[in-house]
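For reference, the structure I am asking about is given below.
Other chains of the complex are left out, but the ones given are in their true place.
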Amino acid sequence: MRLQLRTWPEVEDYLKNSAGIIIPIGSTEQHGPTGFIGTDALCPELVATEIGQRQNVMVAPTLSIGMAQHHLGFSGSITLRPTTLISVVCDVVNSLRRHGFNRFFFLNGHGGNIATCEAAFSEIYAESSLGIAGQNQPSVRCHLENWWNSEAIKEISKREYGDAEGSHATPSEVSLTYFGYPEDGARVKRDELTPPVAPGGPIYDATDFRRRFADGRMGSDPTLSTPEVGQELFEASVRSVGQAYENFITAE
Amino acid sequence: MRLQLRTWPEVEDYLKNSAGIIIPIGSTEQHGPTGFIGTDALCPELVATEIGQRQNVMVAPTLSIGMAQHHLGFSGSITLRPTTLISVVCDVVNSLRRHGFNRFFFLNGHGGNIATCEAAFSEIYAESSLGIAGQNQPSVRCHLENWWNSEAIKEISKREYGDAEGSHATPSEVSLTYFGYPEDGARVKRDELTPPVAPGGPIYDATDFRRRFADGRMGSDPTLSTPEVGQELFEASVRSVGQAYENFITAE
Amino acid sequence: MRLQLRTWPEVEDYLKNSAGIIIPIGSTEQHGPTGFIGTDALCPELVATEIGQRQNVMVAPTLSIGMAQHHLGFSGSITLRPTTLISVVCDVVNSLRRHGFNRFFFLNGHGGNIATCEAAFSEIYAESSLGIAGQNQPSVRCHLENWWNSEAIKEISKREYGDAEGSHATPSEVSLTYFGYPEDGARVKRDELTPPVAPGGPIYDATDFRRRFADGRMGSDPTLSTPEVGQELFEASVRSVGQAYENFITAE
């Protein structure tokens, strides 16, 4: 159930049975020489859309642009400043709470979003806690879940890629996008990269990042990506995230 | 050429030949009893994607949530406050200008975005004009184009719908989404609406809006929508917007 | 009835009969070699003051500084950033709504203010629509009217100036200020300009603006300005804007 493809009376009906919604949130940033710039948005979008269908959950439009300042040294990367992303998350939640939604499940595709999203949730709660939230605004709960956040997924990644998984432009996330967008995946040239497995290291600003990670990868070899592994990851994520959503919705 | 499905080296190549990009911007808001909540985002996304393919233009991910405060009386509608949307537009432009993009063509699907987007452009220019923009930030130009903004489109709308076109939840925009998403269009119940053509009027806050426009329509009868008219509008928009983009890019 | 020249008990009396107020809003920006820097503030101030007298309407002090970033290449021009102007408009409306004012009629003299003012109105409405407005804040309506926005005025401009009217530093607006400030108008040197009618074109930042429009004019020949035409425009504007105000106040 994509919110974008529903009418408002259909949403009104939905709210009679559920106050929960999944909001995919990603990023638009370089993913190495072979990964799509949209990887981090496309992954949670794919997973959320499938969960929406299987479990009759409303899925909001994907917040495709996240906090990716460190990638700005590579063409095509876009960032929201953390303060901007906080405002976006606050406005989205405050809009939907007016209609009765009160369980906000953000399905995330980008590690760089986590801190800012948690800060945004606190900004929303702080308005209630400080007594400056609108009087008609019901209490809400927000939760951030990463699509890769289950043992099942980590096992697949480890089995398939071992030390070549790395932490950015990983073969796992790239595989998932090749599964979702096979034609585009087939277009990408996958020459051998040098070194085959990229170095790791800390993250500071964009200039420092490009100096450390010359082609954008962090600790990974994404040339190992395949649509087949992507499908396996997809299925695992749909199952585990779907369960996490249910747990969130039904928690006391 | 969807930015999301390109790698950063591909973007770097693109920038050797062009500094222009199309950024679809829409809204997530009620569109009457028969229109999709995502109408205003889906329409420019459909058109932009096609132009991207035909004209080899880079297309950014759609900014799906716009300024729609007046629709918050209807379930599922989401708004960014104008100041939030200004921050988003500034960050997106400032990110891409770092890489060499300097012609930003926002393809818009929502009348309520126009004023805020123009204000955002002025905010960006003001930083340069006041001398507070970053020193490495090249001069940029931003342009907002509505997908329906050509004589050819207005003629189709007038011929097909006449006085039933209205100004919100119009049969034209709904037709375009039915063309783009035929299965979802087929799902929507299209009972006769009362009155067949909705009233018009000014726009203030959400409570006032719902009082004036009981089912969300403004001056329209969207039950007249068909995928066939949608396709005709799609073709007309791709042509006229495509030309407008070329004009923008090549202007002195 | 200038608010500045009234006492608070007089305002309290006024509010027994009316909840409307006119707020002139202008700009402080170059108006070519022969136009006053205050043109866009002085015009709505002149018109609003007269309407205030004739129709017993409260007139707020003029917001003399607007959004004029593109004029900063010319000495004496001042801009508020759009986000600053939004804050100003919000604070003014929120102050007066506490006393019972709820119909805010902004009489505008500057095209560059329109988008930002509309965004500001949406920011105000959004606080209500999102449920974050103060609990004692009644519903309000804001309207922006340009002083030149009637057929009668356009006819005078066309008859007197035709293609030399242009869009910035127009002979019409300059005439109106010469009518209002005849001594200062007489002081200004009106040597022939080169070219007599300035070029037109789009607006980006201040550097681009100065490059396109070397002496500040856009498409106009303001040396044609006279106090006599100014008076005619003044009368026409007082009548048409006065009527627009009544329509706004009495609308359902």
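The letters A, B and C name the chains in turn, as written, and every chain counts its residues from 1.
Following the convention adopted for this analysis, a contact is a pair of C-beta atoms (placed from the backbone, for glycine too) under 8 Å apart; a residue touches a chain by one contact, two chains touch by 3 or more.
A quick note: this is a predicted structure, and the numbers were derived from the prediction, not measured.
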| item | value |
| --- | --- |
| Number of identical chains forming the whole complex, with 3 shown | 6 |
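Heads up, the rule we're going with is that only the chains that are shown with their structure count from here on.
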| item | value |
| --- | --- |
| When chain A is superposed on chain C by its C-alpha atoms, the rotation angle in degrees, nearest 5 | 120 |
| Gap in Å, rounded to a whole number, between the CA centres of chain C and chain B | 29 |
| Chain A and chain C, separation of their C-alpha mean positions in angstrom | 46 |
| Where chain A and chain B are represented by their mean Cα positions, the distance between them in whole Å | 24 |
| Junction residues of chain A, two or more chains touched | 91, 95, 98 |
| Complex contacts: residues of chain B adjacent to chain C | 67, 69-70, 72-73, 79, 81-83, 86, 112, 114-116, 118-120, 122-123, 125-126, 128-130, 139-142, 202, 204-208, 251 |
| Residues of chain C that touch chain A when the two form their complex | 129-133, 135 |
| Residues of chain B defined as touching chain A within the complex | 2-9, 11-12, 15, 28, 30-38, 41-42, 60-65, 72, 74-81, 83-84, 87-88, 90-92, 95-96, 98-100, 181, 184, 188, 216 |
